[in-house]
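With one protein chain withheld, the remaining protein chains of the complex are depicted in position.
As written, the chain order gives the labels A, B, C and D, with residue 1 at the start of each chain.
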Amino acid sequence: MNAAEHHDAPQQGERSTGQTVALSAKGLSKDFRGFRAVNNVDLDVVEGQIHALVGPNGAGKTTLFNLLTGYIKPTSGTITVHGKDITGREPEQIAHEGVARSFQITSLFDNLTPREHVELGLQGMAGGGMRFWRSDKQLRQYRERADQLVDEVGLSALADRPAGELAYGQKRALEMALVISLDPTVLLLDEPTAGMGREDVDRTIELVQQIAKGRTVVFVDHNMHVVGSLAHHVTVLMAGEVLARGTYETVRADQRVINAYLGEESNA
Amino acid sequence: MLEITGLQAFYGEAQALHGVDLRVDEGEVVTLVGRNGAGKTTLLRSIMGLHRDVRGSITLNGAEITTLASHKRARQGLGWVQDDRGIYASLTVEENLTLPTVTHPDSAWSLSEVYEAFPVLADRRRAPGTTLSGGEQQMLAVARVLLTGARLLLMDEPSEGLAPVIVQQIRDILLRVKEQGTTVLLVEQNVKFASTVADRHYVLAEGAVAANLDNSEFTQRQDELLTYLGM
Amino acid sequence: MSTHTAHSDATTAPGPSGVERVTHATGRSWRHLALLAAGLVLALALPRIIYPPVAMDIAAWALFAVALDLLLGFGGLLSFGHAAFWGGSAYVTGLVAINYGLPFPLAVLVGAVAAMLLALPIGYLSVRSTGIYFAMVTLAFAQMIYFIANQWNDVTGGENGLQSVPTNFFGIEAVETDSFWFYYAALPMIILGMWIAWRVVHSPFGRVLVATRDNAPRARALGYNVEGYRITVFVISAGLAGLAGGLFAISHGFVSLQEVIWNTSGKVVLITVLGGIGTLWGGILGAIVIVVLEDQLASSGFEGIGIITGTVFVVVVLLFRRGIWGTVADFLARRKGREVEGDDVGIADEEHQP
Amino acid sequence: MNSVLQYTIQGLATGSFYAIAALGLAIIFGVLGVVNFAHGACYMLGAVVAAVLLDVIGLNFWAALIVVPILLFIFGVILERGLVRWLLQLDPLYNFLLTFGLSLFLVDLIKRQYGVSGLPYTIPDVLTGQIIMGSLRLPTYHVFVFVASLLVCLAVWMLMTRTRLGMIVRAATERSELTRALGIDVGRWVTPVFGFGIALAGLAGVLAAPMRAITADMGSSFIIILFAVVVIGGLGSIVGAVVAGFLVGLVEAFGQAYAPTFSQVAIFVLMALVILFKPNGLFGREESA
Partner (left out) sequence: GPGGDGEGEFTDGKVVIGVLNDQSGVYKDLSGPNSVIAVEMAVADYEEEYGDDAVIPEIEVIDADHQNKPDVANTKAQEMYERQGADIILDVPTSSAALAVADQANSHKKLHFNIGAATTELTGAQCNPYTFHYAYDTYQLANGTGKTVTENGDTNWQIIYPDYAFGQDMDKSFTAAIEAAGGTVGGHIATPFPNDNFATFLTKAAAEKPDVIGTMQAGGDLINLVKQYGQAGLADQGISLAVGLMFITDIHSLGVEPFKGVTFTDAWYWDMDDESRAWADEFMEETGGRPSFAHAANYSAAKQYLEAVQQEGSDDADTVVGHLEGKEVDDVFLRDGKFRAEDHRVIHDVYLAKVKDAADVTEEWDYEEIVSTIPAAEAFRPVEDSIAAGCNLGD
């Protein structure tokens, strides 16, 4: 398996400096009715780093995300978070292990306001959602923190509008707020800037940088500007397999990556 | 070819378009830029007859089409690539491609031409449409409309979420389409992409046309536009 | 639903409900109080207006409908098999009353607990699906319960039913023999059941429930065990249905297969839809209309009650999807010139996202 | 051994009704996203109309096989135009409820009109009697029903998967707005497809008429079994509907032979097992995450 060959070098180096691995996948594969979307992928995400996952369309990035967060079950391979095996767990259990994700296609509760979204996220982590005998005034305890988060992503003016009425960019922002509300140790962001204007993109970059402090982030993005400004480490996927890994600079100089993915833009 | 005057569009009580005036001539490639929520998608959907809560006038080749049913507009040569791609889960890739009515056989691409341009699609022709990745679906959506031979393509952010190589591929295809004399109205956020394919640019802000620039003006004023429009 | 078009990351399964936004209303509490008072007055006056056994039927069906709406309107799950719990509890209540002579409130509670136990495995299997799939699966399971009740002769009395279920009430004869007084003895349990439903909706649990209804995968990503919530609400709903079914059994003094047959599941759905999905209290109005209508039709000499109830169903679904409660609330809101946006009642006419 | 063969044929004959009717249910669901609760009532109408036409104008069985489905097709068209269409844009549960109300209406209407004790029906002599092979006696009619329904299922499957019409129909189901924008007049197809699905239910009814009691209630428990069939097969799966239809027929026959008391429960146990291990049914699509 050629993926194994060119992956060990940088990783070994990092490990020897005493950094711990927050999220790790070993030999992960997924078949969809005979079609192998993810093939024997090894991935180690070092704690505290921002890790980008890039690759051509259909490389298997979203599928990998879905595997890591339990939305689909791997055909083979194992996944660990902070050393704990979570293979085959349900999404909500993985969330409780401190792994939060956003969705490539916006996925919100159309009838809830941004504030209610965030309250829901805060409660999800704090537990207590099952308390059907208590009053929902309980949720007020999260109000302050919720307003703060909504403000951080620039939605305070819209805090009380149902999410269904927001424009796309605003929804993406809310998506971010929701992910942060889970206060995760590991964050998986699927194309956080897709469909955003430049101003929003820059704000999102800032936001990601800010929330990445003390956290581990894995994200997918096609915007090389975003990848370049954020990622400490890049893994390039191609046809379900790892094509290359390393820093942004090493990866973008890799000829295979240029051929398969970046094309002429790398010279631009 | 396409002429729009005083177009207003509504979502219930909210107004998304506040009197858009715009024209696209035969053979032109025109982009529509503007920040999120400016109303670009709404405009395209209104032209296509999918958003019907509108006032104003839309004419195609001089004929009023404001109230025409959308399948009839399609038959008059309008082709639409929707922003969320619109791929059928219950159809295979090939069925997705062959589904639309071929309206202008002379300008229509053939299936083999499409497969040549997008080899991925050929590989997965028997797979259900939505098992393709986001980017593959985008290619499928573009390819599909090429097969109909539509004379005026309405494309809503075809480069969104695509890998740079694929974006280049789409751009090449657009250039090829343009060469064939097909007219294109393109919604685009990617300014660089827009400036390499288009002749003219409409800047949409808050539901109205804020500027109509040709390519050189557009490139010149790019930075100003970017900050002004927040793109 | 999601199986039909499984194409996006978010295979949401919206129930027919929709805009029920559990609002934290301020300043509207006086309206709620007025409504509550009106409801209580109605509940107290009912057996004076309507023949007491019929009034009792209304109360039981109303609670049954509220239980169903808890599941349908807030969990987005349409159960077409709730008769299993209403009837299951009725049988258990009847058996307990006959064999142990418990005072009826206790017997009914035992019945309700039994319904909840029954709901556990059925719920476990059913909540794996949503939308229409869920409706069909629950219907099929209820039919299974029906077959069992029919065949388990020695216990259920089969076709003959359980006859002579006693009404024991601490030796208070008025309640035990007079349906007028029985109504007042049973009413607190009905109100208790409704209060539980209200509590559940307006709890942190209720909030999450609505979220799982609107977008289950997303709720999962927020760390919520969606199936867990669905099973929980299913079991609570079954318990409340059981409470209603047990009271019904006591008030009639017998239990028959009628309580577990699928038409009973259909009837409670009709009542709920007529009252207004996602309104919680709509079922009360629905129960008044349907129970009285059926009672009248039974003595009217009109053959073919289904022609009327079927028509009512069709008309409501076509023209008054928000049900009586929703339509009235809507109308009042409009008249007051208020925006209907964010209203706390009614069902959505939202487009179904494929 | 003999009896096993005999039970198999009986199971397949019963399964024929399930398969054809479930096919109609699956197609309607596939195209309109509607689960037609009135499908049992339409099956009943098929049998009742056949019986009434025999009585009133002497329409024989062979003619009924053609005429009755056509009449039900028309009925379906009216139903779609008049009622179902108005709810297509909404959550599919609304049409489920609508058709539920409709089935209450239809059943009691037929009761009022034709009583409750059932209607008589006779079939051509060719189909009476038994095919005798050694010690095996197979009712001719059972064999006929099985073969006929197999052909119908095959034809429908080809129509849906191999023709452009089938493709349009599937596309329109899924994204009617986009399909219009691709130049296809969707509205033209929805109605006939609904009618077609109803006609299949009617056909099942005609086929059932000679061996079942023709009463207003004949569809009431049928529809519930039908639901179990589509849940087992996978809702919206055409192949699933047919395979599960025959499968349930066999389960019923063998259940009756070896554990009669539990034969009906057996169907639901099968269903429970299927949803336990394959929540989307045997042929349902795997959900994407």
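Basically, a contact is a pair of C-beta atoms (placed from the backbone, for glycine too) under 8 Å apart; a residue touches a chain by one contact, two chains touch by 3 or more.
Treat the numbers as computed from the prediction; the structure is a model and nothing was measured.
Which displayed chains does the hidden chain touch?
Hidden chain contacts in the full assembly come out as C, D.
Where the complex has a chain not shown, which of D:58, D:120 or D:134 is the residue touching it?
Residue touching the chain left out of view: D:120.
On chain C, what residues meet the omitted chain?
Output for chain C: 51, 53-54, 57, 147, 150-151, 153, 157-161, 163-164, 177, 179, 248, 252-254, 256-259, 294-295, 297-299, 301, 303-306.
Over the whole complex, note the residues of chain D touching the chain we left out.
3, 6-7, 10-11, 13-14, 108, 111-112, 115-120, 122, 128-130, 137, 139, 141-142, 210-213, 215, 217-218, 221-222, 252-253, 256-257, 260-261, 263-264
The rule is short, and it goes like this: only the chains that are shown with their structure count from here on.
Just how many steps, at minimum, does a route from chain A to chain C need if it may pass only between touching chains?
The fewest touching-chain steps linking chain A to chain C number 1.
Measure off the straight-line distance from the CA centroid of chain C to the CA centroid of chain D, and report it in whole Å.
31
What residues in chain B touch two or more of the other chains?
In chain B, 89-90, 130-131 touch at least two other chains.
Pull out every residue in chain A that's touching 2 or more other chains.
32, 62, 71, 104-105
Within their complex, state which residues of chain C touch chain A.
Chain C reaches chain A through residues 8-10, 18-22, 24, 199-200, 202-208, 210-211, 214-215, 217-226, 228-229, 232, 236, 341-342, 350.
Quick one: which bits of chain A touch chain B in the complex? Just the residue numbers, please.
32, 35, 54-60, 62, 104-105, 167-170, 191, 194-200, 222, 224, 260-265
Can you list the chain A residues touching chain C in their complex?
Checking each residue of chain A against chain C gives 62, 69, 71, 90-93, 95-96, 100-101, 103-105, 107-112, 116, 119-121, 123-125, 128-140, 162, 178, 182.
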